[in-house]
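Of the protein chains in this complex, all but one are displayed in their positions.
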Amino acid sequence: MKCDRQTLPIATIHEENASLRTFTFEGKLDATPGQFIMLTVFSQGEKPFSILNADKTSFALTIKNVGPFTDRLFQMKSGDLVSVRGPYGRSFSNNLGRVLMVGGGFATPPLLFLAKRLRAAGVAYMATINGARTTSDLLYVHDFDELSDRSLIATDDGSLGHKGTSVDLMEAILSEERFDQIYISGPEKMMLAAVPVAKHHHLRFEVNLERYMKCGVGVCGSCVMDPLGLILCMEGPIIDAQTLDKLEEFGVSHRGKTGRIEPI
Amino acid sequence: MKCDRQTLPIATIHEENASLRTFTFEGKLDATPGQFIMLTVFSQGEKPFSILNADKTSFALTIKNVGPFTDRLFQMKSGDLVSVRGPYGRSFSNNLGRVLMVGGGFATPPLLFLAKRLRAAGVAYMATINGARTTSDLLYVHDFDELSDRSLIATDDGSLGHKGTSVDLMEAILSEERFDQIYISGPEKMMLAAVPVAKHHHLRFEVNLERYMKCGVGVCGSCVMDPLGLILCMEGPIIDAQTLDKLEEFGVSHRGKTGRIEPI
Amino acid sequence: MLFLGKEIPTPLTLASGILGISFSSLQRVIRDGAGMVTTKSLSIEPRIGHEGPIMAEFNGGLINSVGLTNPGIQDGLAEVEKFHQNCHGVVIVSVFGGNAAEFVELTKAVNDSSADILELNLSCPNVEDEFKRPFALMPDKTTEIVAAVAAVSRIPILAKLSPNSNDITTMAKLAEAAGAHGLTMINTLGHGMVIDAIARRPVLRNNFGGISGPCIKPLAIKLIHDVYQVVKIPILGTGGISTGLDAIEMMMAGASAVAVGTAVYDQGLNVFKSIRAEMEAFMETHGYADYSDLIGILEEN
Partner (left out) sequence: MLFLGKEIPTPLTLASGILGISFSSLQRVIRDGAGMVTTKSLSIEPRIGHEGPIMAEFNGGLINSVGLTNPGIQDGLAEVEKFHQNCHGVVIVSVFGGNAAEFVELTKAVNDSSADILELNLSCPNVEDEFKRPFALMPDKTTEIVAAVAAVSRIPILAKLSPNSNDITTMAKLAEAAGAHGLTMINTLGHGMVIDAIARRPVLRNNFGGISGPCIKPLAIKLIHDVYQVVKIPILGTGGISTGLDAIEMMMAGASAVAVGTAVYDQGLNVFKSIRAEMEAFMETHGYADYSDLIGILEEN
């Protein structure tokens, strides 16, 4: 039952900033960090969202209002019914050595989820880098700070932490410290910049990719990446360095709502 | 999968007498004594038959030529394909004390199956009574003899053993010996005569009933017995004394091919 | 709740053709939890039906070609009398005739019995060799038969419709206009064929049969939903129900009561107890006071 759905009320809604809200649900989702769910707003549509957190009794999503679906969701109140199916996809690896997380913008939810799990599992050393355009766009500053052995912040406008990008900070920390694994989740352009840095240091890394997803279960083909025919909803969204190397579309193109190839 | 079918060739055909043949098949049937299968002869029909024997690699049926289906079957050769589904129904209990079997005519296959299983399980004492009209109608004489502590035979014409019925011998043996359990399988009239004898001796007993069966899996209703609404294909064909007491149709009436009640 | 004027403790019903030959099994289904029972479809004369195998399983359901085996209307109604001697359940007598005159004859016989509701099987797919296309696919026949029966019947009439009709809403409206008091839908789908690849033959002696079971549920629900929009008479929903949730869904789509067939094959008679309990639990959990609160409350997206 790949499409096993849970229909349940929104439990709480937390406003992270003007355009980002965290929705929690009282339901069980047997998920690991990096996986996503498909969320239905009745009479509106269904869209993929990363899992911010999931335990035996509840789970949460952080969502940015960017269009008709998310707009409708932002009009909903706690108690309103939505439907969720999943979790889907592959998750981040479980490295308990010295790990570095590099996050950008509102793609950080799976990294926070991962940080919690790795910390609970006894990770040896964990550094996190959290970047955004400006302070109000930064997510989970306090949480990353609590969980990490070292937590760094970058803002484009310098309103908090380093003035610049999380990739700047990544270069800096890699020249100072030794890591076993890097986890990267951010806008594709940011990840495109981060990858050569990780490669330069010969480090194992994983990225969190996004493509247009409609079924989430490997049928519709909308998320397929050339030339591997990689089915991102099932074989991603977390991709390792070896696979990423062969994905010629990374940073270049993606398929839109009709399946048409568009430049990124 | 209640209708899980096996399509397989007839392995061997053994002529028991002019109208009775034993068919063996190389296939697995996880059956216990008293259960039956539904046998398909392609382009002809499908009919219920008691299981004579079943082990991990083969099973056997003894069949009397009485009409169109069995006639067609008797025209078949070893190697010809038939199809079998089952086993279905409840089996005889597994009493390992002092047991008596009373069989009549060609209803003895399940008793022979039971005798083998009880002997293998270490039954304390087993007597068998095998009755038929005449010697050539008697089935498995040698087998019952080998398996039983005491084996008796009755023929209506006195051509072998006691001249008379198996019920006569049943009365005789019950006045001589003590038993814990009686297993009865024969024509309904014979069982109707045997039941009061068993009751008279206050003995636990089970009978093997036959009714018209079309589906074998509790759907079509053709085997139902009043007034319990007992579904014989699933809740029989082996019936214990308590249940039999409430089956007002026993020895009286049965449903024919259309579901119509007919006297026996 | 009420269904066609009959008080029933639960909308759960035995569908026609499943164990529906003897009073004793019908009583047993009531004891096991059903509110109503439907007899096997009865014809004027007894019918042997098709040779076996009459049923074949596949992944998602059954195909059957029973071919309307039944002891005839006279013996069938005798079972209904016995049923009512010591049981209060509602009996729906299903009848099948070869033409309108036969349906009328059957209806008159039913008038003289203790049957509670009359169901017209206009949609059996297993006797096409004998009776050609099911009446439920032919607008004029449906109208003719339902009207003729309505003119004589003293008890409420259900017209049983076929999913094989290209336009079931039209058939439903015709049946309503002709005087049906309710609709039973859907009968089996198809034909379907299940093959024995080793023998290179169809499993059924009759080669093909009507499809029932979980696999037809989405079709049944869609058709009930469509018909509910266009008729005022109640619908007895059937097709693939095997859980309480299935039953609830079908009522939300527009059924006033629900009948269970193939699930008896899958789960035994116990299925009535379990579906009834599951339905009651759903009502409780989600705060519905009465089954009638469920009927047709589905809203399209």
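By letter and in written order, the chains are A, B and C; residue numbering begins at 1 in each of them.
Everything below uses one rule, namely that a residue touches a chain if its C-beta (ideal position, glycine included) is under 8 Å from a C-beta of that chain, and two chains touch if they have at least 3 such contacts.
The model shown is predicted, which means the values in this text are computed figures rather than measured ones.
Here the missing chain is touched by one residue of C:L189, C:I233 or C:V264, and it is C:L189. Note that of C:M1, C:V104, C:A147 or C:L298, the residue touching the chain absent from this view is C:L298. In the complete complex, the hidden chain is touched by one of A:E16, A:D149, A:D168 or A:D226, namely A:D226. Contact with the omitted chain, checked across A:R5, A:R178 or A:H200, is made by A:R5. Where chain C meets the omitted chain, the residues involved are 58-61, 63, 137, 164, 166, 189-195, 197-198, 200-202, 204-208, 211, 213-219, 221-222, 225, 240, 242, 245, 248-249, 252-253, 282, 286, 297-301. Touch with the hidden chain on the side of chain A covers residues 1-5, 7-8, 38, 40, 42-47, 81, 83, 214-215, 217-222, 224-231, 234, 255, 257-261.
By definition in this document, only the chains that are shown with their structure count from here on.
Set against the C-alpha centre of chain C, every other chain centre is closer than that of A. Centre-to-centre spacing of chain A and chain B amounts to 68 Å, using the average Cα coordinate of each chain. The distance from the centre of chain A to the centre of chain C, each centre being the mean of the chain's C-alpha atoms, comes to 52 Å. Of all residues in chain A, none touches two or more other chains. For chain C, residues touching at least two other chains: there are none.
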